[in-house]
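Comments concern the structure below.
For this view, one protein chain was removed and the others were kept in their places.
Let's look at subunit A:
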Amino acid sequence: MRVNFTVNGRKQEADDVWEGESLLYVLRERLGLPGSKNACEQGECGSCTVRLDGVPVCSCLVAAGQAEGREVVTVEGLADFAKNRACGGHDGEGKGGACGTTLQEAQGWSAKGTDSQTGEGGELSPIQQAFIDAGAVQCGFCTPGLLVAADEMLERNANPSDADIREALSGNLCRCTGYEKIMDAVRLAAARQSETASSQGV
């Protein structure tokens, strides 16, 4: 079957989709967006987390056909998504027009930029930059899901307590970091976000 939906603000079409296929498979294998990771395919690890009509979900548990006509944001589109949100642009409602991240851009997206250590030169969302600055990425397999989940929490809750952060990230497993650096990263992003907000008089 064919599935039409919006990915990172642009209309996309996936063909020859098997009816039992997951949204995760369509993103990775049909649209060439491997940012969302496939680690468990049973909702346990959160590494496949994307936004579906703004809501964080495990894309491995969404049937591709259920995404028909809906809006998906993946880690590849997170920088643009956060930028639009910051300038009061769309709130996840991609208009399918000039804004958003093209499939080509998304496929070619890399966190490297010109400096793979600092991320300088690549376009990053604040949460991505905070993960790099706090050293919250080791093997990186859990990172895309954590970024999407953490970004969504900061959108709802500008001033999260440690308990709020733990709760929001409780569906994302990391086997490397022991979570402390991840906590640091989210605290850092929250602090930077409130600095920006206060300097803008919000």
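Just so we're on the same page, a contact is a pair of C-beta atoms (placed from the backbone, for glycine too) under 8 Å apart; a residue touches a chain by one contact, two chains touch by 3 or more; residues count from 1.
To be clear about the criterion, contacts and distances are computed from a predicted model.
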Absent chain per UniProt: "Tryptophan synthase alpha chain", "Twin-arginine translocation pathway signal", "ABC transporter permease" or "Xanthine dehydrogenase family protein subunit M"?
"Xanthine dehydrogenase family protein subunit M"
Sole touch to the unshown chain from A:7, A:62, A:137 or A:154: residue A:62
Given the full complex, what residues of subunit A touch the hidden partner chain?
1, 18-20, 22, 41-44, 46, 49, 55-58, 60-63, 65-66, 68, 149, 167-168, 170-172
